[in-house]
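I'd like to ask some things about the structure below.
Missing here: one protein chain of the complex. Every other protein chain is in place.
The block that comes next holds subunit A.
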Amino acid sequence: MSTDLLYTEVEEDLRAAVRRVLRDRCEVSSVLARCESDEPYDLALWRTLAGELGVAALAVPEELGGGGAGVRELAVVAEELGRSVAPVPFLGTVLATAALTAAGAAEPIAEIGAGTLVTTLAVGLATRPSARIEPAVRVDGATLTGTATAVVDLEVADRVLVPATGPDGTGLYLVDTAVTGVSRTPVTPLDLTRRFGTLELTGAQARLVAADAEPVLRRALLTAAGVLAAEQVGLAQHSLDSTVEYVRTRYQFGRQIGSFQAVKHRLADLWSGVSTARATSRNAADSLSDADAEAELAVALAQAYCSDLAVLAVEESLQLHGGIGMTWEHPIHLYLGRAKSAQLTFGTAEHHRARIAELVDLPSA
């Protein structure tokens, strides 16, 4: 039987619930205001999404204390968060929960699921799922020393999962960010709605979560890259929808600008692109949910398609909005920052194509 690329009723219910919360609590204008404030993330919103709707540990199996759904459902949540560029520590949570699930570590998951403790993973945001990870953090007994860059959601993280190398190889450790020996330096991000920073550890107390970090990190990055594709689809869909709305209401030359064929055809092409992106993203989510052997290819394909498409969608949106799109008040730039950053997150489309070449045996010259 082929992959199920549609949405189930359960998924649609989940979508509706998330959308309702975001509509009430995450208006784009408020996101813009928040980005300029001292608290760029909305942790109260996050606690609602995590605690009441269970989106944080949704894809964690029940026996580990999670929601027992799958990556398919998680991807639907990602679509909605992408639509509203919600400033919540979602991606770090996806990375952390996928890592903990792969490690079979139940205990730290409970607080993530409740939304009380934000946890992230100290792997650089631009890392490809197939990359070999050589951490710049060393383990010495029960303490860690070293640096990790581009750690997503770092400023709001209560705990960080850190890959660190010692005499026994690379393991995965849990570090409380409140302990001594932990310092965090935020980086000014291109994407105002998703933050990251540099984590510096100097003899910080840590607890071993997985003795062999390699398969755990691989699974975490693969899952997060697949979920990111869904976020990109949601973002692209929003760009398309809002642009269609705009060209119907904006008049020039005595006509709606959406009645000009040059405009219509661009939006028709964009709609086709979004439909295609959605198919690849659903395929990746389905494949990750089943943890099948094709998951890596499915994710590479989805990333190779969706990351560029999301950027195109926002760029088209900006162009068709004309001057208003270039202003700070109009939220398009939030979407552009998110889309362009997401294009570099977990590898560019070109990186993913190179991985596909390996997986399907199409060697380079």
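Criterion: a residue touches a chain if its C-beta (ideal position, glycine included) is under 8 Å from a C-beta of that chain, and two chains touch if they have at least 3 such contacts; residues count from 1.
Note that contacts and distances are computed from a predicted model.
With the options "Alkylation response protein AidB-like acyl-CoA dehydrogenase", "Octaheme c-type cytochrome (Tetrathionate reductase family)", "Spore germination protein" or "Branched-chain amino acid ABC transporter permease" in hand, the undepicted chain maps to the protein name "Alkylation response protein AidB-like acyl-CoA dehydrogenase" (source: UniProt). Per the touch definition above, the residue from A:G146, A:G226, A:G258 or A:G347 contacting the chain not shown is A:G258.
Of A:T116, A:T185, A:S275 or A:Q319, it is A:S275 that touches the chain left out of the display.
Interface residues of subunit A with the unshown chain, by the touch rule above, are 2-6, 244, 247-248, 255-256, 258-259, 261, 263-265, 267-269, 271-272, 275-280, 282-283, 301, 304-305, 349-350, 353-354, 356-357, 360-365.
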